[in-house]
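With one protein chain held back, the other chains of the complex are shown just where they sit.
Presenting chain A:
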Amino acid sequence: MNILSLFGKRGESASVAKNRLQILLAHERADDGSDAVLISSLREDILAVVAKRVNIDPDSVRLEMDRTGDVTTLGIDIELPSAKAS
């Protein structure tokens, strides 16, 4: 608690709440389940391409989605085996 809050400094949690809801609902309203299908197919395609060159364990592939505003990013993290093993 700082001295400013004693003088009625406005909280900001309500505007954070509004912002989070607006982003979430924009995606939920548009979501027809195709997102999950798309990501799962992307994952398989990418795995197949990488597997052509490197021996990888399918379980060592991590996918991460992040939605911020109008932009959705998809991060793919593949753990490559040590050079010796391949």
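Keep this in mind: a contact is a pair of C-beta atoms (placed from the backbone, for glycine too) under 8 Å apart; a residue touches a chain by one contact, two chains touch by 3 or more; residues count from 1.
Throughout what follows, contacts and distances are computed from a predicted model.
Asker: One chain of this complex is missing from the view, so tell me which of "Metallophosphoesterase", "Septum site-determining protein MinD", "NADH-quinone oxidoreductase subunit C" or "ABC transporter substrate-binding protein" is its UniProt name.
Answerer: According to UniProt, the chain not displayed is called "Septum site-determining protein MinD".
Asker: Pick out the residues on chain A that sit against the missing chain.
Answerer: 8, 10-15, 17-18, 20-22, 24-25, 28-29
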